[in-house]
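I have a structure I would like to understand better, so I am pasting it below and will then ask my questions one at a time.
Only one protein chain is missing; all other protein chains are in place.
Think of it as A and B in the order they're written, each chain with its own count starting at 1.
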Amino acid sequence: MVELLAWLVLFLPLLSVAAITIFTRGNAARSGAISITAVVFSFICGLVLFYALPESSMGMPIQIPWLSIHDQGLGLDLHVDIGLRLDHLSLPMILIVTGVGSLIHIYSWGYMKGDPGFARYFACLSLFTFSMLGIVLADNFLMMFIFWELVGVSSYLLIGFWYERPSAADACKKAFLTNRVGDFGFLVGILLTWATLGSLNFRDLETRLNVHSVEFSAVATAVGLLIFCGAMGKSAQFPLHVWLPDAMEGPTPVSALIHAATMVAAGVYMLCRVFFLLNVDGSQALQVIAWIGGITALMAALIAVQQNDIKRILAYSTLSQLGYMVMAVGCSGPVPAMYHLTTHAFFKALLFLGAGSVIYGLHHEQNIWAMGGVRRKMPITFWTFTFGTLALCGVPPLSGFYSKDSILAQAIKDHHYGLFVLGVVVALLTTFYMFRLFYVVFKGRPRTEAAEHAHESPSVMLWPLFILAIFSIAGGLLGIESLYARHFEAAVAGTEPGFWDRLLEPFNEQLLAASFGVLAVVFGWLWARSLYRNKAVDPLPEKLGWWSQLLRNKFYIDEFYENVLIPCTQDALARVADFIDRWIIGTFAVRGTANVTDVAGRLLRMLQTGSLQMYAFLLVAGVAGVLYWVLGK
Amino acid sequence: MQAALFYFFAALTLVCGALIILNRNPINSAMFLVLSIASMAGLFVLLHAFFLAAVQVLVYAGAVMVLFLFVIMLLDLKEEDRRKFNLFGIITGVISVAAIAYISFAAIRSGSASVSRTASDIEGGTLPLGKLLFTNYLLPFEILSVLLLVAMVGVILLSKKDLK
Partner (left out) sequence: MDVTLEHYLVVSGVLFSLGLLGVIMRRNLLVIYMCLELMLNAANLALVAMSRYNGNLDGQIMVFFIITVAAAEVAVGLALIVALYRRRQTAHVEDLTSLKS
């Protein structure tokens, strides 16, 4: 029963993809209905598993043998299953993916109404859900990698959904190629792990690690960094972060689901899944991971301060929060990372869907300076968006406060004081840019025609906002953290904390972190309020001067890649490819075979004289030769 | 008596065979082929293959030769005009014949020890052959009849005037 449910969770979305592509491609409504039904049922199966799965069967193997190579001579022993793993890490993640996924599917029904590619859109969305669930449930590296790539493909399809726009086509190509760079490292990391530990299954790896800890510690840093490369690509960490802001070319629900709530979190999830490989004595990987996460968080927050596109601001905010999570992993705190991942999924999806609602209401206007005063026109969107903003900034007692605080506390606990300061600064910046957005978009006067005539979105788009808002508000009080903690730490002794304990937990546990977090929020808010209240143009560029230019142009990283890195590598690769193509393939392979065939043909043609006597003679000569050979000389 | 008859028929067969290839006129060649085949039927009789001797005469000397002659008449083949001397044919022919002859005689000589020197008292009459044909060799026999049918159809098709 458990197995059936687990397989259902995974394969229902795939079934809907198949059904849509094969049967209902031409019928928009039916395709959407199939897709939504599939993901909702998948969510229900996940819920049943989550609540009904007995503790004893946690982490039990659900496996179908798939690939088994055993060769004594080569010393090769590869065994791969198609296996699912249900535990305290994957089960909540399933609920996030299918739960947030369901809401976004439903929202898309309203947002994408009338789009000619409606059926295709839902097929891609379901394909994405399937692949994401695959990553979450995978119990070995190979399967995870396969789904990892599938996620990349579906992300590619969805970013380039409006492929007739050149910017969308470029963005999806960029996202895919940037991810490939990271995936290459990931694959090498997987192979290196297999080469040293001889298994791909996570459970086996864990047990073998205890036995072969000495052998492994030699390559531990390399393995950790290579695996992190994969996360770097998918979770858009510096220096592979460039694709995520461009990915906002896709439809807004896609940005919410894939490029904010779930897919980009896959990197963090993967790091937590293989945390035991990173957290090895003698491995320097975690240090690097922590600092890369911190740098990404700070850099993205700084860039977000000077962006004017509502979706881009949220995209950089996502980058910054992902950096936070990665930093948490690096501070050997997978629990805070997963915690923040979960709450972030709620409020960032909420913010994106709210932004989508604003964009929809303003007829696809995305520049925040062309908005203003949206509050009165779209009250429901406004209120839900406000709660999302507060949660993201980390205002107690909303969910973001708890998860962000647990990360800051983890940084102190792990004696990363530099990262702690960095985290506080990022929190301050986060509050600042979010309230900048808030004031410019929702407060003040309407600055354009479109903002004047904004209208509230249909209810099919508002209900998901409600539900996500509730989770954003209450996410910190549900005990999500202890859920994840059960996976990473031995059973927590003592009773479940009560409601008030949970509410005040951050202040009791780590007063320093909590108070700095609150202070950052307050100062950030005051700063933004003083600068942006009732302003029609951005006052910052005047004050900051060339700094503003720098931020506006994202530290010129894209330009650097485009003008320095890509031409160099491209030219070098092109030269090599040209050489191979011209000399090896062109000369030897193509013309070589042609010439050999030609010469052989010319030679053989000489035999075809047309003279019957010649043929007869050759025939007899052949017969004589054969006879002589057979009859024994 | 047997030996004398054998030598007579063998010599007749070989001489006629040689004359087939030496004769310039196709009709003469055909006539010598008839003679050669008929004398071979005599050899068959000496080997107690009475049925085959009859078939040989009927099929070869009768049907096949009539066909040959008929075609020769139809094509109105005259005596071959003397073309340039066929050196190539003679050289290759002699070489290949020498090779084949050498191998076959070597094979006969090396195999002669293992074969019984005396003839068995087997009789190739109609009855034993017929029995074999309709028991052990029934399937090949039937297939052969199909082959004949196919050949007949093919010939009819080939001999149509406007062959495309």
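One rule holds for everything that comes next: a residue touches a chain if its C-beta (ideal position, glycine included) is under 8 Å from a C-beta of that chain, and two chains touch if they have at least 3 such contacts.
Model, not experiment: these values are computed from the prediction.
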| item | value |
| --- | --- |
| Residues of subunit B (touch criterion as defined above) contacting the omitted chain | 2-3, 6, 10, 13-14, 17-18, 20-21, 26, 29-30, 33, 36-37, 40, 43-44, 46-49, 51-52, 55-56, 59-60, 63-64, 67-68, 71-72, 74-75, 77, 80, 83, 86, 89-90, 92-94, 96-97, 100-101, 104-105, 108, 112, 115-122, 124, 128-129, 132-133, 137, 140, 144, 147-148, 150-152, 154-155, 158-159, 163 |
| Touching residues on subunit A - with respect to the absent chain | 609-613, 616-617, 620 |
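Here, only the chains that are shown with their structure count from here on.
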| item | value |
| --- | --- |
| Centre distance in Å when subunit A and subunit B are each reduced to the mean of their C-alpha atoms | 86 |
| Partner subunit A, residues of subunit B touching it in the complex | 88-89, 92-93, 95-96, 99-100, 103, 106-107, 110 |
| Touch list for subunit A against partner subunit B, complex | 613-614, 616-617, 620-621, 623-624, 627-628, 631 |
